[in-house]
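Certain chains of the assembly are absent from this excerpt, and the rest are unmoved.
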Amino acid sequence: MGCMSMAETKKNETKPGALTRTIEVKTERRTQLKNFTGEIEKAVAASGCKSGVCYVYVPHTTAGVIVNEGADPDVARDIEAALDRMISHEANYRHAEGNADSHIKTALTATSATIFIENGRLALGRWQGIFFCEFDGPRRREVRVKIVPGASESSD
Amino acid sequence: MGCMSMAETKKNETKPGALTRTIEVKTERRTQLKNFTGEIEKAVAASGCKSGVCYVYVPHTTAGVIVNEGADPDVARDIEAALDRMISHEANYRHAEGNADSHIKTALTATSATIFIENGRLALGRWQGIFFCEFDGPRRREVRVKIVPGASESSD
């Protein structure tokens, strides 16, 4: 599965349902959209949050995060191919490390995602999954997840 | 106007100003940026929130949301055309449902938007509007809106 939760970093939070956690993601290809919804869902379950907001943050500059179709893996492959076609790996770039395209792809996707939590679960649409977007793999990466209980939690 | 608020789903929230609501959006074209700022503003008004954060979440995988020019409708048309030019409808895609391009366009825009609430209203810039981005219409769609009052509300 390649995604592992690191030691739970739930500190002595004062408010029930709050959690900040680091998830480790291992990628296998240079450009790879990896569905890691299950890891985020585990963080939500661990938090005990019933209603609130889940933020996913990628602290890298050649990787991002998006929400897209999780049912048919071909969609992720099509997105990978489209980004590779739009942004050439080799071009007349100034950045000398050979991964300027990876930074550009990151700029076109996003470094954070916001998903609601309802009834103790991620309120994703029926076909949605959360994808780690590797643009300079294979690598070991980290993702930060923050869960903030909403104002309505106690009444749900 | 094609956009209708569904029955208000403000539950017995404990904190004043909190609200989670579903908005229904009806689109008329395959690729269509539809200004639905008014619907989001209505949710803010219904919440009674004076200061906080408004999150707009699209639970679909072939539609997104952006904030852009709301004054001249030609801008939305130019964005639609640019995305259609950049991402071909027909190409050598793996996904067999004929809408791989719709998923790719979604990846390039966003599935959520974050807007501040100040003085009981959306704190949009002078020319800004909030656009539902249909990439596989026409369809009936749903959008979730969550309003979280900020720490400073009681003092505003």
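Per-chain numbering from 1; labels A and B assigned in written order.
Here is the rule we go by: contacts are C-beta pairs under 8 Å (C-beta built on N, C-alpha and C of every residue); 3 or more make two chains touch, one makes a residue touch a chain.
Here the structure is a predicted model, which means the values were calculated and not measured.
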{"item": "Number of identical chains in the entire complex, 2 depicted", "value": "3"}
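Definition applied: only the chains that are shown with their structure count from here on.
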{"item": "Touch list for chain B against partner chain A, complex", "value": "11-15, 17-18, 20, 55, 57-62, 86-87, 93-97, 100, 103-104, 106-108, 110-112, 114, 144, 146, 148-149"}
{"item": "Chain A to chain B touching residues, read off their complex", "value": "51, 53, 66-70, 72, 74-75, 77-79, 81-83, 86, 108-110, 113-116, 118, 123-128, 150-152, 154-156"}
